[in-house]
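Each chain you see keeps its place in the complex, though not every chain is here.
A and B are the chain letters, set down in written order, and residue numbers restart from 1 in every chain.
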Amino acid sequence: MKKAILVFQTDFTYKEGAVSSMYGVVKSVDRELEIITGTHEIPQYDIWSASYRLYQSMKFWPEGTVFVSVVDPGVGTGRKASVARTSDGYYVVTPDNGSLTHLNKWVGITEIREIDESVNRLKGKDTEEVSIFHGRDLFSYCAARLASGIISFTQVGPEYPVSEIIEYPILEPELKGGRVSGIFEINDPNFGNLWTNIPLSMFKTAGFEFGDYLKVRVWHDGSKVFSEDVLFHKSFGFASKGDPMIYNNELMKISMAVSRGSFCGEHNIGYGSTWAVEFSKK
Amino acid sequence: MKKAILVFQTDFTYKEGAVSSMYGVVKSVDRELEIITGTHEIPQYDIWSASYRLYQSMKFWPEGTVFVSVVDPGVGTGRKASVARTSDGYYVVTPDNGSLTHLNKWVGITEIREIDESVNRLKGKDTEEVSIFHGRDLFSYCAARLASGIISFTQVGPEYPVSEIIEYPILEPELKGGRVSGIFEINDPNFGNLWTNIPLSMFKTAGFEFGDYLKVRVWHDGSKVFSEDVLFHKSFGFASKGDPMIYNNELMKISMAVSRGSFCGEHNIGYGSTWAVEFSKK
């Protein structure tokens, strides 16, 4: 059987040698392991984004893939260092600090274990007294051992209840009286799009169709910050350059963009539980 | 026979999970496929740059390498999703929106096929109604199948005439009366260099030699924006730090730099058909 692929995501960037050190640890455990960079550009300390990006990409990988997710402002303190197994057969090696929120909610974590540092932490190379780089000394090392088959999932360390996983609250969207309301849950920081927590199916139930202009209202902490009639369509090219639009994103969630522009930037809109959005027919 | 390498270039950046999703699709098609990141930092929507970067790097790869180039502002609209074969045996999987301009002009596209979505589009995983991520659902999936040998080039989809490939105009440089004129065609945005469309051979014909100081004039939309005597030499170190210089770039095209500085930035000069440049002996 082929060994599992390792997919990394961190907030480390490539500005210094941290990524190289982690990848070296993996290759020193087992030369055959395949490492893929998911991203090292998660916004700094943004555990919510780490959680969302895991959810966003995981299902497109082969079953058994081992994800290493290190956004870890609490490194060296009490938070657990863990390996989770999802209901669909993936592994996530991560500080248990909220980074499993979306997977647990939308995919399901079936088992989680705390990494036993006495066994699954890198030894030698002057690392024993280092407390600030679990990405290298603990997560990469343990993940490599798991992917390589040197240890089984059971040998990661002691199991603990899935109910103890640290989670952020996830808000649910709502359809009421022809109005669909939710929040902007995350952004696409490259293209400046904002993704809501509203599934396309709810738009369908509401009777909204591609080609419709919908009334969109956005509130931040209760203050209205956007109110326009906006085209709902399949893709960006259906709107004129510079115009806002509503579309179905790659995860089947209703999203907003400016065609060849930045919806976040031009309208100064963010994401999180304080950013409410409502769609209705005109 | 070894399976073809996949080399990716996009304008997606690593700021969110898009790259990871694409690479996961490839690995789900065939675990053995090798993925190399060409770049995910093509300037946003800059099809011209995508076209140039393909041309810049392709010949250094083994014959048969499959390039996936996704700079796709028209995703989900009428532009064709295609696979091209070059005269020297490479494949490019790309929206046919201008990204094949330089290859077609300077290398030659010998055959092009439109991807048959009924066969070569990812199925399941809640992707069928997604119209905005052909990079994941169409280009990566089709490229992986081609590189893996699951489909032959013929099975990509129906062929269409090479003459129908979308192309940007490419301007030709000129040598007349001892003056060599052309345009700045592209930049090196990292080091701030500008690359002209003038081959070194034309400088040789004109009698310009390494060590010469040449009169350089640059016009933007007809207005002169730069006029200096500049050293033409082999490499940056021959000029003093901070001085402009003319050199032969990695593609045998005459280029301009500031030694350990930025020619683009310091002289506020860009590239494209509106940026004319002329070189002559003093």
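We adopt the following convention: a contact is a pair of C-beta atoms (placed from the backbone, for glycine too) under 8 Å apart; a residue touches a chain by one contact, two chains touch by 3 or more.
Because the structure is a prediction, the values reported are computed rather than measured.
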Self-check item: Given 2 placed chains, full-complex copy number
Solution: 3
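Quick note on the criterion: only the chains that are shown with their structure count from here on.
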Quiz item: Could you state the distance in Å from the CA-based centre of chain A to that of chain B?
Solution: 31
Quiz item: Hey, which residues of chain A end up touching chain B in the complex?
Solution: 2, 5, 7, 9, 36-41, 49, 52-53, 56-62, 65, 187-191, 200, 234-238, 247-252, 260
Quiz item: How about chain B: which of its residues touch chain A in the complex?
Solution: 11-25, 27-28, 31, 35, 37, 44-45, 73-77, 125-127, 129-133, 136
